[in-house]
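One protein chain is absent from this view; the other protein chains keep their places.
Showing chain A:
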Amino acid sequence: MRAGELLGLLGPSGSGKTTLLRIIAGLDTPDRGRILFGGDDATFLPVQQRAVGFVFQHYALFKHMSVADNIAYGLNARKRSERPPAAEIKRRVGELLDLIRLSGFADRYPSQLSGGQRQRIALARALAVEPRVLLLDEPFGALDAQVRKDLRRWLREIHDRTGQTTIFVTHDQDEALELSDRVAVLDRGRLEQVGTPDEVQENPASATVLRFLGDAIEVEAITEGGQVRVDGRPTPVVAPAGLIGPVKLFVRPWQLQLVEPATAHLTGTVRSSYRSQGRQRIEVARPDGGLLIVEDSDGERYATGREVGLRINGGYVFG
């Protein structure tokens, strides 16, 4: 974790993302391992002294307090000697309300706000204490698709403006890839890979990472002389050094091209197809019964039942 970065913790449900976040916050205790802030060991530091900002999936706003009191809570909770004067707290709340673009909302109550607004208040409340690290637990999970998109962009803006070191948890690959400086992929409590969105997509460290970052089909292949062959025909995929013999080739939908069956790596029959956003997605049934999805430009239409061939234009090889 680097200072000032926006790190996305990505993984399927049950992979331990939220648990890790709660351990960092001090809300749960680790079975083993240590939590370091800077160079300081924070493993046994109580939650109050960790100076983290935590944003919960379901907001966890204080229902009985106004928006302004919610945001000021962390400052008001400080010991008298460390508490800023009332005027200073008021100024800071005003600043934060400006930042989250809810300036006129200071005297409202959480029940009077929409989900997106509540989550922005929750973020302002966490930022008010100037945390060392901001932790967001599926911050947009409870919101509908449009609000989620807006809030994503807005969170990125806030981050660029404040430079606040941030970790956020999500199970949505798109969200992680769009927002993060770096992505950490977790699976069953293990850290599979950490890297920039480009790195994890271009060089996934494992089949798990690859599968989790998007649709992919698995094809039996053979490596010979650094070349990966499928059904005897060479593909443009280059095998990593040291991998010889039968391997598994993972292919993304857009790395497949529909061609005449005679020159294809794979064959099948069209099961169904639909158009969306200028592309078409075609579901192809393989002879062995497996289904795969191909993406193609929205040109020629493929009728159900038609025999098609598929050429592999790229892919990822794992032993």
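In this text, a residue touches a chain if its C-beta (ideal position, glycine included) is under 8 Å from a C-beta of that chain, and two chains touch if they have at least 3 such contacts; residues count from 1.
We take it that contacts and distances are computed from a predicted model.
*Asks:* Assign the chain not included in the display its UniProt protein name, restricting the answer to "Acyl-CoA reductase-like NAD-dependent aldehyde dehydrogenase", "Sulfate transport system permease protein CysW", "Rieske (2Fe-2S) protein" or "Acetyl-coenzyme A carboxylase carboxyl transferase subunit alpha".
*Replies:* Of the names offered in "Acyl-CoA reductase-like NAD-dependent aldehyde dehydrogenase", "Sulfate transport system permease protein CysW", "Rieske (2Fe-2S) protein" or "Acetyl-coenzyme A carboxylase carboxyl transferase subunit alpha", the one UniProt assigns to the missing chain is "Sulfate transport system permease protein CysW".
*Asks:* Please pick, from A:G74, A:P204, A:G268 or A:G315, the residue that touches the omitted chain in the full complex.
*Replies:* Candidates A:G74, A:P204, A:G268 or A:G315; residue touching the omitted chain: A:G74.
*Asks:* Of A:L45, A:V129 or A:L243, which one is in contact with the hidden chain?
*Replies:* Touching the chain that is not displayed is residue A:V129.
*Asks:* Of A:F54, A:F140 or A:Y302, which residue touches the hidden chain?
*Replies:* If we include the chain that is not displayed, A:F54 is the one touching it.
*Asks:* For chain A, which residues lie in contact with the unshown chain of the complex?
*Replies:* Considering the whole complex, chain A reaches the absent chain at 25-27, 47-54, 56, 58, 60-64, 73-74, 77-78, 122, 125-126, 128-129.
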